[in-house]
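For reference, the structure is listed below as structure tokens.
For this depiction, one protein chain was excluded, whereas all remaining protein chains were kept in their positions.
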Amino acid sequence: MNKVVTFGELMMKLSPLGYARFVQSHQFNVEYSGAEANVAVALSSFGVPAVFVSALPGNEIGDAALNALRHYGVDSSGVIRKEGRLGIYFAEKGASQRPSKVIYDRSYSAISMTDVSDFDWDKLFEGASWFHFTGITPALSDTLASICLLACQTAKAKGVTVSCDLNYRSKLWAKEKAGKIMSQLCEYVDVCIANEADAADVFGISAIGSEVETGMIDTASYAEVARQLSKRFGFQTVCITLRESISASDNNWSAILYEGGSVYHGKKYPIHIVDRIGGGDSFAAGLIYSLLTGKTPQDAVEFASAAACLKHTIEGDFNMVTASEVESLVKSHGTGRVIR
Amino acid sequence: MNKVVTFGELMMKLSPLGYARFVQSHQFNVEYSGAEANVAVALSSFGVPAVFVSALPGNEIGDAALNALRHYGVDSSGVIRKEGRLGIYFAEKGASQRPSKVIYDRSYSAISMTDVSDFDWDKLFEGASWFHFTGITPALSDTLASICLLACQTAKAKGVTVSCDLNYRSKLWAKEKAGKIMSQLCEYVDVCIANEADAADVFGISAIGSEVETGMIDTASYAEVARQLSKRFGFQTVCITLRESISASDNNWSAILYEGGSVYHGKKYPIHIVDRIGGGDSFAAGLIYSLLTGKTPQDAVEFASAAACLKHTIEGDFNMVTASEVESLVKSHGTGRVIR
Amino acid sequence: MNKVVTFGELMMKLSPLGYARFVQSHQFNVEYSGAEANVAVALSSFGVPAVFVSALPGNEIGDAALNALRHYGVDSSGVIRKEGRLGIYFAEKGASQRPSKVIYDRSYSAISMTDVSDFDWDKLFEGASWFHFTGITPALSDTLASICLLACQTAKAKGVTVSCDLNYRSKLWAKEKAGKIMSQLCEYVDVCIANEADAADVFGISAIGSEVETGMIDTASYAEVARQLSKRFGFQTVCITLRESISASDNNWSAILYEGGSVYHGKKYPIHIVDRIGGGDSFAAGLIYSLLTGKTPQDAVEFASAAACLKHTIEGDFNMVTASEVESLVKSHGTGRVIR
Amino acid sequence: MNKVVTFGELMMKLSPLGYARFVQSHQFNVEYSGAEANVAVALSSFGVPAVFVSALPGNEIGDAALNALRHYGVDSSGVIRKEGRLGIYFAEKGASQRPSKVIYDRSYSAISMTDVSDFDWDKLFEGASWFHFTGITPALSDTLASICLLACQTAKAKGVTVSCDLNYRSKLWAKEKAGKIMSQLCEYVDVCIANEADAADVFGISAIGSEVETGMIDTASYAEVARQLSKRFGFQTVCITLRESISASDNNWSAILYEGGSVYHGKKYPIHIVDRIGGGDSFAAGLIYSLLTGKTPQDAVEFASAAACLKHTIEGDFNMVTASEVESLVKSHGTGRVIR
Amino acid sequence: MNKVVTFGELMMKLSPLGYARFVQSHQFNVEYSGAEANVAVALSSFGVPAVFVSALPGNEIGDAALNALRHYGVDSSGVIRKEGRLGIYFAEKGASQRPSKVIYDRSYSAISMTDVSDFDWDKLFEGASWFHFTGITPALSDTLASICLLACQTAKAKGVTVSCDLNYRSKLWAKEKAGKIMSQLCEYVDVCIANEADAADVFGISAIGSEVETGMIDTASYAEVARQLSKRFGFQTVCITLRESISASDNNWSAILYEGGSVYHGKKYPIHIVDRIGGGDSFAAGLIYSLLTGKTPQDAVEFASAAACLKHTIEGDFNMVTASEVESLVKSHGTGRVIR
Partner (left out) sequence: MNKVVTFGELMMKLSPLGYARFVQSHQFNVEYSGAEANVAVALSSFGVPAVFVSALPGNEIGDAALNALRHYGVDSSGVIRKEGRLGIYFAEKGASQRPSKVIYDRSYSAISMTDVSDFDWDKLFEGASWFHFTGITPALSDTLASICLLACQTAKAKGVTVSCDLNYRSKLWAKEKAGKIMSQLCEYVDVCIANEADAADVFGISAIGSEVETGMIDTASYAEVARQLSKRFGFQTVCITLRESISASDNNWSAILYEGGSVYHGKKYPIHIVDRIGGGDSFAAGLIYSLLTGKTPQDAVEFASAAACLKHTIEGDFNMVTASEVESLVKSHGTGRVIR
């Protein structure tokens, strides 16, 4: 199978044990995470050769981040070592009515200090059939926006399919700037993924009748959002993931896929959450896997949704499930009987 | 803001990790807890200057207990050091149909050996606007009942508002004795808090139509309990917290506030429990905070209920949430979406 | 009370912490488990003298396994030490839609290498009133099938009641072989226990209208299964445990007892799961305890069901609950209020 | 082999992890310990049937203590359950120049509230050949001093050998009282064990030229102490253990045995300490094992010293080493080469 | 006692468990540390009122840092909350021939972004008798150098004694810049502390005949260094701490104090290390305590050296020892016998 290239930041994730709060913690779990790295790990777990492109500091902390990726079989040859720090994010896990809390400490990271010349996209895309990035990467610096543009253009020129998860982060950039830059990049994107809030935040395309805050989701209105997105940018495929928040402990998760004027609905999963961070990245990986392996649109949205569902049952942002585990969930009733 | 003084016992809490039982445990989490100390910590987390008055043994175990309070900003200058031991309680966390189990080992504690002369209430109430204690403190020794009486009288004389959580503990004293002594103390109390069983246990005032054991709660009948309590002792405000036990993992929590002949109902929270001990103390702290900051009765019962709800999502008996986190829950739909 | 003898394999159970997956784990919890050992521990916790008969390797790993049994008061004098290894099973805990996963590494264990002459059943049954084994033991080797047969025959000759939990494991033997050997053994069995799938797997007796995979259970159809089992082998008592899988986090559990032509239904427990492995073994222990202490059939199925329910709330395969805790659940509403 | 009976208190030991101090600890290791219980566990590990006689509270904390003993094969049938608490001791591990610190919280324990009628020594000594206690037991209450006396007299009457470790604890009683009561008891003692300070503290018999505080030990002077002890009480055998404290991390350990007018010196072990508590109890167990199995005085002091040395390399107060491991150390050079 | 004010950065310290390396770690211990904060904690543990002045970010990570100080009784009222991050340092513990490794990630911290107007030194020094800072604080930013200067001048004007630990960090500034700025500040310093390398690095005053790298220390040559320092800046007291590195596991530690033309030598401690970071800060705290309480120069250097020695036996950078524990070491032989 041809390789998939993803490009973005890899951060250290520091999280209190269990449901502990920051102010009572004396130990942190140490993991490494980033939207595009998560996609690479999930793809590798599905058996897809995945190359992660990024920049890490040249010290032992950077080495540790690299090891975490290699652990799950990701090809780290696209990672360069630079001055700068490793971005950190602190994540406190919520429960019931108490929300999870994420505190970013990602400024001045090695990747945010990269230059356009640091990455040779022609070489990186050799043997690749897919390129994936998210809206976080161009938000990290103006240079990174340019690098993303160059990567997209090179991919297009080489016949590499491009997918993008909008992934809007208000802490990183304002909606106007996001809208402007993402519009440029989306010209090169074949497959677009957004969650229930992204399209409104980035492009001002809102779902009528849904209230993200209350967890009320009107699926039909999102089909219209997908149609508009597809129309504006000429995306071949648009997926919108729909999270209904019942509480920090229980969520419903589903998604729709829009392609060729038709809407395909995935099964809705009522999930008792172990760790919900990384759900969207797992959906993206599931979608890329599905499209790479020639699944039908309906099968694709089912596989991607099941992959995302399973991520919610796993500690950490990496979705260490095999393709066959995902297929089992797609085919089963999700009753979780012990496998002996 | 003027300070709040609370008075009671601080114990060491030893609990197996996770859902382990005592008989299989090789490590205990070590925390420090006590009804009135929990209120002080919660108030400090809300930004209220809180002074805790107590007695601790003069050894390193007492030092450790003191550190736990200081950690959360409580003013520990009211703690004296005495002969005697630190009371201990062992707490095993239940799940589903298995109840949590608490084993007390609190006899002969330093506070139970204090004399009336050990505390200078005139000095302790300097700059204070509120005094809080619970029915546990006078139950610890006859001397402590006298000390509580003196504290209440001094508070009244100095214009300090007095609140009391009935907090009946059958292991500490018989209902008759509790009724007699609490009746004396309640003459000085302005704000009374009780849970769904306390009023019946201590004063024989029962809610018709509720069965605490089965988790069936008739809210209306508790309004009548509150009215009777208010009438008998002339309380300005009475709050009754109402826990509906579905299982050890899931409870519904709500409360009513009775004031000036009117009943105010707080929102009912269906809670998936992380740790339920200390819920009532968090309610008390939320109520004190609300009344100190001039909230309306309706806003007060909402704030206090939300504070208690959040405690159930936090490990340990201390409610380390900020006032703004509580306000967020009051205003939101409790859907627990990640805060980034 | 006369003693109960159980016979089977004791394995090391290695499990990732919390909900971690094998591929991300750097520590394992180390426990010791086996269907018949679990029954012995549960009986000992109920106050019944329980003797476990098995073979363990003569090294420190075998010592550690032995210690685990002794910890809970099981009489380990029936354990011999042999060449061979300690069987291991790896168990990853599932959550929500992700199933638990069990990987067996039990070949070449000390018990699978025992000879018929290794166990002196006449002596082992001195002072015993009950013998219990499960379908796992005869599946481990042909010799063990012979040893089980000898044990059953000796028990019968000495007036010792024999119970058997069918416990079919497809990894250990084919359905045909299981059916043949279990048929021989069941001639000596007085009390037979099966779960919702065993009777069909071993004896081809299926419950019409139930789909184990989807978690749909038709209780009535299982009464007919019990009747057929009883008829074919002349069992005095047959119990069928019925697990409805909603997800890996939530199951409903109930059971029926068939005796003297009548069917007795136990209460159905909706369980939020801590650890579900060992639920069936706890049911068996609850049933043996009930029948040994002269409970009525209805009380017996209630006690055994409550015992099994409580096991789901406890970490590890051993059910460390007292008989009085089980009785409390039988009598209560399972609302899990804190016991102080 | 005939059984050994030991009599004393079993406490919960709570200790910070690693070298953490009490004031910085959020978890404690939970172990169970007591001088005579430690001897019972060590003997059981050597393969000697060991019965522990004591009293424990009737709650789950008492159950947990009992389990700890059973884990290592000790016969707990001599333990009665009583009102009262489980004594606790807090132990902080020292390092280099920082001493270990032990804080006792053992008042009002179940054993300290026993009556003379609680123990039927005639029955307890059935089938026993040895009785062991230490100076801690009679120090716990006047009643316990009487019980010890009765136990000693019964032992003597039944031909059971009696050993006593003086084990003086200044927190429990004054030197005068200790001297008076231990003198009474020592009339029945055959084998007496003391550390480098006990004989002086209890009986005023000092070693000329040794300074316990500085770690300077003059072995010869202790031979004279042993001779005087033997002469005053008619002990058949006297052992004195000699700890040279270099630091909290490094100690030298040796012992002398005095019998029939001769002094036998054990090898001196320079020990890099893992956990030194329980070293003396392991020596006692090693000595009892040696004398029970007919070793010569020289072999006995070597075995006991090696057993005590090994205890220093093991976490916890229980010496979980086999007799063959001790013999290996006696015969080897203590170079600690890996055993594969 | 009048209060001591210290001023500097408080960082998060992230360290692998035990002796693990960064690249193999999945959990970090989370502590909070900083040279001047360490001094404040040590003083508070000695019973001296200690105020810490600093700036922390306004988020929960900043709250957690604050809690750590309050835990040990430090008055945190001098800490302001600012934009910027919390500085982090990663610390891997070495052993034997493997050195400990510290990786700083402290750029852009809240304190490095403070303005001169952020601190009101007149008010901060009310009721203070001592001001302490180290060479790290002025190295963090040019503004901080100015703030230090202003603090020193204010202290001098108010009769507050000023102490400074040179604490040269080559990662923060070049030797020339350090020399220039520290020279300015030292004009206001009464008590100067340096380690075996600082005087050479900052002021070019080298000890003839010592080789820091090889661990060879010539104490006499350092007396001359102290004399020169004293002469150049008019210090009342100069202390030089002398660490002889045998390995990462074993160090010798001693110090000299120079005052009034005389040199006082402290005892040399051979230390088996638990955690050596913070040793110098503990020395500084010991020295300040000694001078505040009127000890003689000889007693002062002994107390400070013993305090530093004890820090090496404690996990974390905070020296949680009492003054009486330090006095015990000064008076004893450091043999670390258990304290019961």
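Each chain carries a letter (A, B, C, D and E) given by its place in the written order, and its residues are counted from 1.
The rule we apply is simple: a residue touches a chain if its C-beta (ideal position, glycine included) is under 8 Å from a C-beta of that chain, and two chains touch if they have at least 3 such contacts.
Everything quoted here is computed from the prediction, not taken from an experiment.
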Interface partners of the hidden chain - shown chains only, full complex considered: A, C, D, E
Residue, one of E:206, E:249 or E:298, that touches the chain absent here: E:249
Residue, one of D:107, D:206, D:236 or D:313, that touches the chain absent here: D:313
Omitted-chain contact residue, chosen from C:1, C:30, C:174 or C:208: C:30
Chain not shown: contacting residue from C:77, C:107, C:170 or C:184: C:107
Contact footprint on subunit E, counting only the chain that is left out: 18-21, 23-24, 94-102, 104, 169-171, 212-215, 245-250, 276-277
On subunit C, residues whose C-beta touches the chain left out of the figure: 14, 21-23, 25-31, 59-61, 63-64, 67, 85-86, 88, 90, 92, 101, 103, 105, 107-108
Touch residues of subunit D, complete complex, unshown partner: 18, 72, 269, 271-274, 306, 309-310, 312-316, 318, 320-321, 325, 329, 332-340
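What we mean here is this: only the chains that are shown with their structure count from here on.
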Residual chain clusters - subunit C taken out, nothing else repositioned: one piece
Type of subunit B:subunit C copy interface by residue overlap (half), same or different: different
Between subunit E and subunit B, distance of the C-alpha-averaged centres to the nearest whole Å: 42
Distance from the mean Cα position of subunit E to that of subunit C, given in whole angstrom: 62
Rounded Å distance, subunit A centre to subunit E centre (Cα mean): 45
For subunit E, residues that touch 2 or more chains besides their own: 26, 67, 72
Those chain pairs that satisfy the touch definition: A-B, A-C, A-E, B-C, B-D, B-E, C-D, D-E
